[in-house]
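Pasting in a structure now, in structure tokens, and then I'll have a few things to ask.
Note that one protein chain is taken out, while the other chains of the complex remain in position.
What follows is chain A.
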Amino acid sequence: MSQAQLPRIMRGREWARPVRPARREVLSAAPAVEEGRPPLLFVPGFGHGAWTFAEHWLEHTAGRGFPAYALSLRGHGGSGPAPEATLRAYAHDVTQVAAGLPRQAVLVGHGAGALVVRHALARYPARAAVLVAPVLGDWATLATALRRNPVGTLPAVVGGRLRLSHRQLFSRDLPEADARRYASRLGRAGRRAQWQLLTHRAPEPAVGDPPVLVLGSPDDRVVPPAALTRAARRHGGAPLLFPGMGHDLMLDARWREPIDAILDWLEKDQASA
């Protein structure tokens, strides 16, 4: 094991200046029968709130026997305002909610929420982690976004709002009205957090060495397939791909396929544990 992979013990600055508390929105769905399965905590990406998971995935997860929770990062959805939030504050929100759950949780991060999850994994020993269409903040992703949607992306480069079009987020299978309605609900991440997508330090090693699953779509118009492959390789695997879906897999027309794949993977992991 290299020294870079060792946990960092001294955290003087964090101890001296802990993240300020913020009001956090947490939505949940409980299974009809408690079977002792690990809870899933869904972490939405930038601009998204807990509602994106409440549409389909929360109830579906609970229906398959897993307690399901989704949070809105500060400044998003129904959580308290936080225009100056940083990645550290977002990761803090995740560890706070995860540690507050009755049992060791599985963290599921979507989009930039996957990067937040990777940072949170250094501070919370998750049961497992799932990175869904992860935006891990490399330059290739920025280049793709600029090419596909220069008008929506350019303002974000100078600290403005990142505007993703519904065509980037959803496949054409999703009715136009639904796609527009979902896109109109998107908010924006903190300016500093947005910049940190490109300037952040590499996340520290995950504590507890949890298994990690990466999944996405080769037709995602935000995360290129190469980025999915790179993300999966970091965790020693290949990405699980769902052709024909957009970036927001949890809202797209075929939303059931990826969540079923995640739950199948968890059931298999539990059986082998």
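Convention: a residue touches a chain if its C-beta (ideal position, glycine included) is under 8 Å from a C-beta of that chain, and two chains touch if they have at least 3 such contacts; residues count from 1.
To be clear about the criterion, contacts and distances are computed from a predicted model.
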Practice prompt. Among "Acyl carrier protein", "Cytochrome c oxidase subunit 2", "Diaminopimelate decarboxylase" or "Cation diffusion facilitator CzcD-associated flavoprotein CzcO", find the name that the UniProt record gives to the complex chain excluded from display.
Written response: "Cation diffusion facilitator CzcD-associated flavoprotein CzcO"
Practice prompt. Name every residue on chain A in touch with the hidden partner chain.
Written response: 1-3, 6-21, 92, 95-96, 99-104, 123-125, 207-208
